[in-house]
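Have a look at the structure below, then the notes.
Only one protein chain is missing from this complex, and each of the others stays in its spot.
Let's turn to chain A:
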Amino acid sequence: MFKRVNAVAGARWIAVCFAVLFLAACAQTRTDGPVGNVKPGTGQDFVVNVGDRVFFEEDQSVLNGQGQSTLAKQAQWLNKYSQYTITVEGHADERGTRQYNIALGARRAQAARDYLVSQGVNASRIRTISYGKERPVAVCNDNSCWSQNRRAVTVLNNATN
């Protein structure tokens, strides 16, 4: 019973998520477990059932437990669906200077990349890029938004068959 309610709540969240283009908050609050109507091995499957992003503390590039767990699941998925190459995008919040944030985003992308490699993902499948503070997903003026912007996002590239 509890599980069922949870799954419904989860599905509702997901509907909201799609409506707002995969806002980071959704990835965080999503319930665990696969969602039935998403085709396994698709980009949607990766975003919804695995989680495409991990978050960082202010001015940090160290992965926390939740981030490591998300990346471990990403690695598992990527090892299963080996036709994909990926780009790990590193981002920073707006409360830093431009050039430093470019390097900080690169550091975050590198931390996520290294973790994926440690979990068996072939390094040759991974490209990294940093957008610094140039591509925020949340635009309010407090930490609830800034914390969503301090992120590394794993983006699936076109499947190589």
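Here is the rule we go by: a contact is a pair of C-beta atoms (placed from the backbone, for glycine too) under 8 Å apart; a residue touches a chain by one contact, two chains touch by 3 or more; residues count from 1.
Convention: contacts and distances are computed from a predicted model.
Undergrad: Pick from "ATP-binding cassette domain-containing protein", "Tol-Pal system protein TolB", "Aspartate carbamoyltransferase" or "histidine kinase" the UniProt protein name of the chain that isn't shown here.
TA: Choosing among "ATP-binding cassette domain-containing protein", "Tol-Pal system protein TolB", "Aspartate carbamoyltransferase" or "histidine kinase", the correct UniProt name is "Tol-Pal system protein TolB".
Undergrad: Given that one chain is not shown, which residue among A:N37, A:S124 or A:N141 touches it?
TA: In the full complex, the listed residue that touches the missing chain is A:N141.
Undergrad: From the list A:A106, A:I126 or A:V153, pick the residue that touches the absent chain.
TA: Selected residue, touching the omitted chain: A:A106.
Undergrad: Considering the entire assembly, which residues of chain A contact the chain that has been omitted?
TA: 59, 61, 94-100, 102-104, 106-107, 110-111, 129-132, 134-141
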